[in-house]
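Heads up, the thing below is written out as structure tokens.
One chain of protein is taken out of this complex; the other chains stay put.
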Amino acid sequence: MELYLYIALFSPLVGSMFAALYGAKPRTKIAGVVPSALLITSLIASTILLAHILSTGEIVHVEMMTWMATGNLYIPFGFIVDQVSVTMMMVVTLVSSVVHVYAIGYMDHDKGFNRFFSWLSAFVFSMLILVMSDNFAGLFIGWEGVGLCSWGLIGFWYHKESATWAANEAFIMNRIADLGMLIGIFLVYWNTGTLQYEGAFAAMQNLDTEILTWMGIFLFIGAMGKSAQFPLHTWLADAMEGPTPVSALIHAATMVTAGVYLVVRSNELYALIPDVGVFIASLGAFVAMFAASMALVNRDIKRVIAYSTLSQLGYMFVAAGLGAYWVALFHLMAHAFFKALLFLGAGNVMHAMDSELDPFKMGGLGKTMKASMVMMTLASVALAGIFPLAGFFSKDIIIEAAFVEHHFIIYTVLLLTAGLTAFYSFRIIALIFHGEERYKLFGFHPHEAYKFMLVAMSPLLILAVIAGSLKMTYFEMVTAVLPATEYHLHSVTTYWIMTIGTQIFVILAILYAYKKYANSSIKVPDGTSKMEKSFVYKLLINQYYIPYSYEQYLIRPYRELSTIFWKQIDMKIVDASVDGIAGIIYGTGEKTRAMQSGNLSTMLKWMVLGLVILLSLAVVFGLAARHFDEIKVILSGLGV
Amino acid sequence: MLDHILSILIFFPALAAVLGFMIDKNSIRAYGVSVAAIEFVLSLFLWFSFDSSISGMQFMEQIPLIPSFGINYILGVDGISLFIVILAAFFTMIGIASLTDTKNVKNMIITLLFLQMTMAGVFVALDAIVFYIFWELSLVPMLYIIGAWGGPLRIYASVKFFLYTFAGSLVMLVGMLFMAYFYYQATGQWSFAILDWYRLILPETFQLWLFVAFFIGFAIKVPMFPFHTWLPYAHGQAPTIGSVILAAILLKMGTYAFIRFSLPLFPDASVYFMFPIAIISIIMIVYTAMIAYAQEDVKQVVAYSSVSHMGVIILGTFALNVEGITGSIFLMIAHGVVSGALFLLVGVIYERRHTKMMSEFGGLAHVMPRYATIFGLMLMASVGMPLTINFVGEFLSLLGFYQQSHILTLLAGIAIVVGAIYMLAAYKKMFFGELTNEKNKNLPDVSKRELVALIPLSILTIVLGIYPTPILKPINNSVESIVQLMHDKSITEEAKTRIPNLAASKGIEITRTSMKEAH
Amino acid sequence: MEIGLNHYLVLSTILFSIGLVGVMRRKNLLLLFFATEILLNSVNIAFAAISHYYGDLTGQMFAFFVIAIAASEVAVGLGLLIVWHKRHNNIDLDSMSTMKG
Partner (left out) sequence: MLEPINISLESLNLMTLSPMLIPVIGALLIIIIDIIKGGLDKTLYVALSLLFLFMDFNALLASATTFAEDGTIMGVFDMMLIDGIAILGQLIIVGASMLFIPLALTHKRFHEFSYPEFFALFLFMLAGFQFMVATDSLILIFVGLETASLALYTLIAMHNRDKSFEAAVKYFTMGALAAGFYSFGSMVFYALTGSVEINQIASVLAANGYADMGYVLVATAFMLGALGFKVSLVPFHTWAPDVYEGASASMAGFMSIVPKIAVFVVAMRIFEFLIHSGVVWLEIVLYIVVVVTMTMANIWALVQTDVKRMLAYSSISHAGFVMAAILIGTTQSNSALFLYWVLFSFTNLGAFSMLWISRQKHLPDHQRSDHSYDKFAGMIKTAPVGAVIMGLFMLSLAGLPPFALFWGKLYIISSAVTGGYTILALIMALNSAIAGYYYFKLIVYMFMKEPVIGTDGHMYVSNATLALKSIIGFAAVGTIFAIIVLDPVLEFITAFVYNSGY
């Protein structure tokens, strides 16, 4: 099995390097095909591993080589494939294979084609490191690696100011979180003496709660960064500057879920500190609502989907926080499928509309792009959590879980959010595919994407539809390592009432969305309508003024302070004082050199003066010596 | 051969430099490269014949200079110094190899060879006075390099660099004389041999004073805030090769000296001053990083960034535990490689455009993709991306200091954020965006000669980031012995608790090589 | 009244001080040399007196040597003075201040 593990892990790396060879050369198909092929190999290998685990249930654990070893610290490159990581591997390899193939078509005309695939495969490799590593340090490698790749991919079109800005923003915000994570790792090391998961978690069992709490908090700060939880969420929406496949792979399916994975992975830690868990859950619930609200009004397809991702991550954190780790992981998986699908669909649309993102300028695309419409609609249905698609099984359990755990506020929030989700997803569906064909006004000539792109998307489609049915098998498998918490309501009736209630609520939301946006009266908003003037709309469209305030109250002061430090303090105080000392010495020379007037009698006067000084000193001292006793008396009188 | 390999390492370049005077101007470059290459091979040979299981000094040599005054020519190398020596040889080699057409290149190469001698000498000297000799001598070639090949402000910069360091080290000299005097009082005979001094246990008050005296000398060299202002001038004015050597090796003399002198000689004082120094290094890290962010000249960005990294090194050193010190030593090497490479890269663009102003650039990634890639790699290394050489050092340094203070480490950890900020900003200004400036429209990408220097550095950056063990292991052994020595020597309670006792925990017996065993 | 040692010493001190003042005040090289002569001779008086007081000859010996040296000084000094006068037609101290700083 080790062999398959290595194949799964390293074939993306090989692919990335292969594409890198063509980095500076004009684009060639091969630079895209080979990495995709290698990724599919990796997918197959992962599948074999999955099968192995499903059948035997035994964990594959290898230690490749030592990385760092000094003092008591020992960090190997160790990889573990257990029920949790294999799930992630499946998700990652599957989605990224799809995205790779898709991207061959999508990036067809981009001159950075080769570079793109190099980065993309590199990302997959880092992501696999992240999920497969058997210690926190290895996790951190992947953690930073995916950050790096996302930097490279968000800023892929580096000639665009907005893209590079978004890339740096994403990187730096993640860095802030990573600091927290680093501290968490230090805490783990100095308290448990190791960074290996097994050893560390074993040792945690008998540590006192305060330390554990700190560990939990700091590690979670790291998770907040990657999973773009409030207040570190702004980068995710801006990250949509990257090519759409990137958004699909990194900013929907895989990287952003790393935070959830971290919490799930360290469930044994969080199990010991339920208070932190509750905090995580509440934050998750808040983000779910918060993000959904911003998605309601946004006029950029990708941003809307991004916000929905954000809110779904909120759901996952709720689950993880409440200790329903397997649920969180399950939703992570399901979400990966339908959200990636959604993004790729959006990609098709953009392709068709020459990268136009405003749904109000589209409409009625359903006629020309049937396949895309079907896919996106199904994905949205899944996202909305309608029976029997994936979302229903993964999302509704979370809501139930909140109910069962008696966190009713969270429950309510999640319920409302489910409604909002349904609304905004179908808002864009309606705006894009139904109603008047507004794009004609703007002279677009939409066309369906290449066949093979659609084919490539199909696995996701299938999974988005059927993933729910895998729930029980999945439960069986994953609870081997995760706490098996069943969420069954006490009475069957309440269960049915709740479920059906939720369904109806959601469906109503969908219908409302259609009624509002699918009709022919929709115009391209010009800022005149009453709604757009309303405070709430302004608040939402400006994302609660959070990016603005960051710019205003963090970035600008930092820039100004730096300049002050340089121009004022470093130059005018620190350096000036050094030169000042030198200046004083030199100046003394300039002033006193006049003493050497060159006039003989002055010189003689100096000599005599010197003698006189010496003599007077002598006299004073002589007298002092002679009248030593009297002086002592006087001094003592003076109290010296 | 092996008995005198260190002397050969020191004096071979000097001899070669003297002979260099009679080499013809056109063939001097080949001469310089071959000499440096031989030197590098020698240093590698040193590494291969180095027994990394021994924690003490190896290849020791001793020749009496002024026995009546306890000054002897004692050399030796251990895990701590070994790799810096190799690094010095390496950088001299690629420095000369990548030397672009400078005016009277002959003097330059001869100067560089002399510099190589002093650098080798500083790191293998085991007698305080011999150490001091090379320490001071190293200033002269650098003074000449900056002053003769530098920019418009070169004379101001070079003299400032020289006098500042010179003044500092004179204070250090007084400290050394005191140390020798105390040794004389204790044993009745003069000795400047560091290994003898190691055996000397001083009362705390003496330690404090001497620590300060040494500190002034080292801190100016490092340079530590607020003694750092000579560095931007020196880097700003120096020619590329000067900056490379200065950043890669000369700055390391200070940090190395901290580990060689301050810690083992004054364990209690080190503990006493741990927190003040930690705070200074945090100021270095954050404050200079912010200054770097404000710069308009890319070379200044790199210059200030190395002050910032030096902060991390100092922090790791004063973690006073194996993890931290090992990390800081590794970071010395890492920072040597990375900052050296960055200065080379800045030199590349300066060669083409004769300006270092970032406002002049922008969108360079369009015309110079290879250059952009290598620069990006080094940038990521410099911000401490895992699997690059820098990360190992920074991680271990911070990890080490975390044992001493949580909150200070948290503050110091800001390094990874602010570092990313200025580096990415600089990279964005230089390489991203549309290609606006006409002058940049058809810049040639990196040439063969430049790649000769850059490729090995890039490989080093990655390989040592993935597999640092061959370097970490020898360092670790020597550091363990030093830490144990500090623990045994320390007299105050706090020091005993702060400095881990390895003998208890891991049963490490320190093997202290003494003069006698040397022959 | 009886003239004692102290009177001589006081006299010599006074003369010495006069000499010092002369050295400082004189602008004419020749007179300056006179002042230095006064200095030396004031010391001679003291030496003679003291050696009489102690009744040993060392002091007088010293005095003789001082006289001899004073003489040779005058020789050298006047030599220099003459050369200077030949070149500049003056023996004014203020004229000789080309070197300064």
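Just so it is clear, A, B and C label the chains in written order, and each chain counts residues from 1 on its own.
Here is the rule we go by: a contact is a pair of C-beta atoms (placed from the backbone, for glycine too) under 8 Å apart; a residue touches a chain by one contact, two chains touch by 3 or more.
A quick note: this is a predicted structure, and the numbers were derived from the prediction, not measured.
Remark: the absent chain touches shown chains A, B, C in the intact complex.
Contact with the undisplayed chain is limited, among B:F12, B:F40, B:Y144 or B:Y371, to B:Y144.
Per the touch definition above, the residue from B:E136, B:E351 or B:D445 contacting the chain not shown is B:E136. The missing chain lies against chain C, touching residues 9, 12, 16, 19, 23, 29, 32-33, 36, 39-40, 42-43, 46-47, 50-51, 54, 56, 58-59, 61-62, 65-66, 69, 72-73, 76-77, 79-81, 83-84, 87, 96, 98-101. What chain B contributes to its contact with the hidden chain is residues 64-69, 107, 129, 132-133, 136-137, 140, 143-144, 147-148, 154-155, 158-159, 162-163, 166-167, 170-171, 173-174, 177-178, 180-181, 184.
Residues touching the missing chain, restricted to chain A, are 585-586, 588-590, 592-593, 595-596, 598, 600, 602-604, 606-611, 614-615, 617-619, 621-623, 625-626 (touch as defined at the top).
The definition used in the following text is that only the chains that are shown with their structure count from here on.
A linear topology is adopted by the chain contact network, the touching chains following one after another without closure. A simple rule picks the central chain: find each chain's mean C-alpha point, then take the one closest to the mean of all protein C-alpha atoms, which gives B. In whole angstrom, the spacing between the mean C-alpha positions of chain A and chain B is 36. One inter-chain figure worth recording: chain B and chain C are separated by 66 Å, centre to centre, where each centre is the mean of the chain's CA atoms.
The set of chain C residues that touch two or more partner chains is empty.
Residue ranges of chain A in contact with chain B, taken from their complex: 23-24, 65-73, 137, 140-141, 144-145, 148, 155, 158-159, 161, 164-165, 168, 171-172, 175-176, 178-179, 182-183, 186-187, 189-190, 558-559, 561-563, 565-567, 570, 574-575, 578, 582. Considering their complex, residues 20, 23-27, 93-94, 96-101 of chain C touch chain A. On the side of chain B, the complex with chain A involves touching residues 160, 163-164, 225-226, 228-230, 287, 290-291, 293-295, 321-323, 326-327, 363, 365-366, 369-370, 373, 380, 383, 385-387, 392, 395-396, 398-400, 402-403, 406, 409-410, 413-414, 416-417, 420-421, 424-425, 428, 431-434, 466-469, 472-473, 475-476, 479-480, 505-506.
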